[in-house]
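One protein chain is absent from this view; the other protein chains keep their places.
So, chain A:
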Amino acid sequence: MTDSKYFTTTKKGEIFELKAELNSDKKEKKKEAVKKVIASMTVGKDVSALFPDVVNCMQTDNLELKKLVYLYLMNYAKSQPDMAIMAVNTFVKDCEDPNPLIRALAVRTMGCIRVDKITEYLCEPLRKCLKDEDPYVRKTAAVCVAKLHDINAQLVEDQGFLDTLKDLISDSNPMVVANAVAALSEIAESHPNSNLLDLNPQTINKLLTALNECTEWGQIFILDCLANYTPRDDRESQSICERVTPRLSHANSAVVLSAVKVLMKFMEMLPKDLDYYGTLLKKLAPPLVTLLSAEPELQYVALRNINLIVQKRPEILKHEMKVFFVKYNDPIYVKLEKLDIMIRLASQANIAQVLAELKEYATEVDVDFVRKAVRAIGRCAIKVEQSAERCVSTLLDLIQTKVNYVVQEAIVVIKDIFRKYPNKYESVIATLCENLDSLDEPEARAAMIWIVGEYAERIDNADELLESFLEGFHDESTQVQLQLLTAIVKLFLKKPTETQELVQQVLSLATQDSDNPDLRDRGYIYWRLLSTDPVAAKEVVLAEKPLISEETDLIEPTLLDELICHIGTLASVYHKPPSAFVEGSRGVQHKRLPARAGSGESAESPEVGQSGTSEAPPAVIPSQGDLLGDLLNLDLAPATTTVPSVQPSMQMGAMDLLGGGLDSLPGVSHRTEMQSPQPSSDYSERELGGDIGGSPSMGAALGAPAAMPAALSNAPAVGGGLGDLFDLGGGVGMPTGFYVAPKTLFLPAMKAKGLEISGTFARRGGIIQMDLSLTNKAMSVMTDFAIQFNRNSFGLAPAGPLQVLTPLTPNQTIDVSLPLGTTGPVMKMEPLNNLQVAVKNNIDVFYFSCQYPLSLLFVEDGKMERQVFLATWKDIPNDNEAQFQIKDVHLNSDAASNKLQGSNIFTIAKRTVDAQDMLYQSIKLTNGIWVLAEMRVQTGNPNYTLSIKCRAPEVSQFVYQCYELVLKN
């Protein structure tokens, strides 16, 4: 056979010749001619002019010729609908042929001809074929219903084909069942709400039986369909899982992946303490590993899916690190995916091996791969603290290679390591600075500039370095410009004397010569800050930065759950929901994982243990480039107030005056404990370097205590956005933030020679603040304010001086927020929350005492892991348990838990037994004491029962008071 000759006819007048040949009497010649036509069609020539002649050849005994003519018809019928009618008769006749192969061929082809008039004629033959005695015809007819539905959905419904199709699910032949399932699934996708695929335990049973008998492809159709089913309870779920697991040993990877999908989905419903749950987890690992010995393209699909599975259930593959080691001959797409998974699986146990591998990879040839490997080393450092030192030294070795892109990549990750472990590795800055000139990528330049700005005080020639960048300011990319602006402002605040010119230069470049609104805005904000209040500027710009998260590039949990429902499909390869790449209605439905079965538990009770999967998932890093979004959605950065050097005299004065009974003032700078509420939401290591200095400070500016009335500064805790930025008055914070009691009178004027002090306490974004109103009821001006605390139970101490910057004139009231630290001297007070305060002004020293709510000391990371909770609860002796009644609370348990969360009382789990909700809660105090609580809420009963367990039982009483306070306000 030398059919290739058909591809080579290119002479002119071809169509005429073909026409003649097609009309030839000789069968052989006809067939040759049709072959030529098909060959021309394949290479893209228009042979539609031959339509009538080709269709004339249709009436033939020769099956091969017939198939060729059909092929032609399928291609051109749409462009010549009137002529296509000529073929109908033959089709109808063929559907009655005694040979089942011909009957099937006819119905198969007819379904592919998208001409209305033909579809009308299709209905009768199709109806017959759906009930044909031969399974081959039935399985073909089943698919034909889907074809017809694609052309004319209404017709299919009107003709009742859907019911016939449903009946085929009970067909005796497994392949008919499989095709019927495939067709129904497809039709159901375009009718999201129809109850077409009416999956019930009976049909599921039929499908599972057919699963054992049909072809590999049929098994895929059935498994994919099963994955859409939601079992009624955990028992049904388990029994389906049991019948699906054997598929994990199938030679066809797609069967395996579809089975994995079903198992991953149904597993959600199984109680975790079930033995079978553990067995199932163990069974999943080997087949996933085996997928990696498939052909590279399938490996790629498998790896993309494993990436999802590892995020959803890390326990499955945690011991299989080695199989993800990159092989020298792997295609690049396999290498990159493996690297991703390696980082996800990296842990303290295997970090040494991983690092050794990554070091090898960093010397490979492919630039992308090497970059990713270098980046991975940095991510290991951030993820596994014990390895940080080795990672840093490996990175330094790599910088020594002087390979341009390696150096740049290394600098970008080192910036993140600095962020994660402050004051630990700064000794390498000198080495980094040596490579300043070789940086040509924006990200690396931005990272380097950030480092220079952040550590300006340690780099002697920081000003020269930054100045050198400034020369080409307008040619830099935005992230570099933003970063440069911030860095120079930082430098100015650190070394004001030498850098005044520089800062003016950059501010004018940013505000006057730039078209970029982000840059201009940031420039103006700095400018205004610097010109109005340099001290505040310092607090803002040099504020301590929130920690960066360990895990990066995580897929957002709801998307992850959706993608788990799409294992094996394109969505899982792209890591995007189908709606992102599929047009029209298909696939737009969002799939969801089933909820765990059980007695109305909205979360698991602590008894169920098992950490890892259902814990609050780490928040996700915003994607790069979303600068504005980042800028606006920042958390309130915990503002650390350093003692401003501007007012040393006052400090000294306070010392002199208060020296007696009180301890000396906090030395240099007391930092409040840093707990950014959602550490991971701020930065990824890939994130714009530009944000690092500037934007958290914006948040801090809002919460900055100094010059803002207390009532207003309550607002900006989380993401108030631009509104907050400029509309300070109307700021809206978290809906349920920390409850701040109204101010009470601490010191009456008559006791303090005219000075009246009232105040309250608040905790905002991890910072404890004492909000004070100072009123001058005397006749003369008051100045030189200072404050000091006596030793107290939790070491509360002012973290900065009392910022009363202007003299207090008669009848004037000033509102001041005093940040407090918890690192002061400790002495047990009676009552526990008693605080003795001394305030000094130019007139005298005054003493008063007040009581603070204990919730002031509840830290933001007080959410205990379930298992730990369970263990701790058991561990604490029962004698330490205290019970309280909280009366008259008209909240349901969820609202209560929400409200409490605002005060850092975290609900870890909720269990419902007999209409009584039991909330398990944990609290951590600044001094590390854990308080565990169980709150019982009975529906309809406004009285709550609270049991508190703590190793230091004396706090229970005060914790209870906080509950009261929070719940009732």
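As a convention for this text, a contact is a pair of C-beta atoms (placed from the backbone, for glycine too) under 8 Å apart; a residue touches a chain by one contact, two chains touch by 3 or more; residues count from 1.
Everything below uses one rule, namely that contacts and distances are computed from a predicted model.
J.: Among "Mevalonate kinase", "Queuine tRNA-ribosyltransferase catalytic subunit 1", "Succinate dehydrogenase [ubiquinone] cytochrome b small subunit" or "AP-2 complex subunit mu-A", go ahead and choose the protein name stored in UniProt for the chain not displayed.
T.: In UniProt, the chain that is not shown appears as "AP-2 complex subunit mu-A".
J.: Pick out which of A:A20, A:A49 or A:L63 touches the chain that's been left out of the picture.
T.: Going through A:A20, A:A49 or A:L63 one by one, A:L63 is the residue touching the chain not shown.
J.: From the listed residues A:M175, A:A376 or A:I459, report the one that touches the chain absent from this view.
T.: A:M175
J.: Considering the whole complex, which of A:A39, A:L263 or A:A381 touches the chain not shown?
T.: Only one listed residue reaches the unshown chain, and that is A:A39.
J.: Looking at the whole complex, which of A:P100, A:P594 or A:P807 touches the chain that is not displayed?
T.: If we include the chain that is not displayed, A:P100 is the one touching it.
J.: May I ask you to list the residues on chain A that touch the chain which is not drawn?
T.: Answer for chain A: residues 1-4, 6-7, 35, 38-39, 42-44, 61-65, 67-68, 70-71, 75, 98-102, 108, 111-112, 114, 134-137, 139-140, 143-144, 146-147, 150, 173-176, 179, 182, 186, 212-217, 220-221, 224, 243, 245-247, 249-254, 256-258, 286-287, 289-290, 293, 295-298, 300-302, 322-323, 325, 327-329, 332-333, 353, 360, 363-365, 401-403, 566, 568-574, 578, 581-583, 586-587 touch the chain left out.
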